[in-house]
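One structure, as structure tokens, below. Some questions next.
Left out: one protein chain. Kept in place: all the others.
Coming up: chain A.
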Amino acid sequence: MVIDHAEKTMDTINKNLFLFWLLMSLALLPVAGFIMHPTRRVTIRFRHKIGAREMQLFNETYTNPFGEPITITRFKYYISHLSINEKELSSKTFLINEADSSSKTLVFTTGITSPQTLSFVIGVDSLLNVSGVQTGALDPLNGLFWTWNSGYIFARMEGKSDSSHAPAHSVNWDVGGFRSPYNASRKIQLTIPTDIIKAADPVIVIDADLLKWFNAKHTITIAQSPLCHQPGKLAMQLADNYSTMFTVAQ
């Protein structure tokens, strides 16, 4: 009986030992994964400019390529499918808002060791336009949402200009639309310079030049088109134009 008992005890100890090592190795698995694929912190910072100068809301009057003055009061846009080397950093949609400096810096961790291309979409996936009310950055409460012909406003530039004949000399450019033939989402692709790639925790600064809204693929003057409030031709042209506004700062 005594022997039997001892055997049983040994058996239990062995089992426990086995369990101990099993759990230990399980617990260490993520660490092993970490050692094999070091993660890096990537910071992406958006800087909004008028030509070469950083822009300011309200306080300054700028001149567009056609000599028209404009004071900018609001500037914001949605970006989605943010990817490095075509691999998505996040499935989220981000609202970049000039008036909210924290919204302009995004930080990710990624296993990608040699970032070369950065891409994102200005726009909100069509599915998210038709699947009820979203939360967070996409809460319609943030104001970038058309409620009557419903869908997200992808980008907004708003200001005042003496060249505008609209009420209160307004310049209101709300660009959006997810239905063909007026789908205003645009994919942006940028190349990341080598010295940024080499950094341990790369910081990628993306400059957005607002002057491109007026003059890039299309010529859009304040005098002619001070207002854009719905999907359509003008929204498509504005989207074409601003899709060229991004560059990676050296």
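What we mean here is this: a contact is a pair of C-beta atoms (placed from the backbone, for glycine too) under 8 Å apart; a residue touches a chain by one contact, two chains touch by 3 or more; residues count from 1.
The rule is simple: contacts and distances are computed from a predicted model.
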Exercise. Refer to UniProt and select, among "Cytochrome-c peroxidase", "Spore germination protein", "Spermidine/putrescine import ATP-binding protein PotA" or "Gluconate 2-dehydrogenase subunit 3 family protein", the name of the complex member that is left out.
Key: "Cytochrome-c peroxidase"
Quiz prompt | Selected from A:Val130, A:Ile197, A:Ala223 or A:Ala249 as touching the chain missing from the view | solution = A:Val130
Quiz item: Which of A:Phe145, A:Phe214 or A:Tyr242 sits in contact with the chain that's absent?
Solution: A:Phe145
Exercise. State which residues belonging to chain A touch the missing partner chain.
Key: 129-135, 139-141, 145, 147-150, 179, 182, 230-232
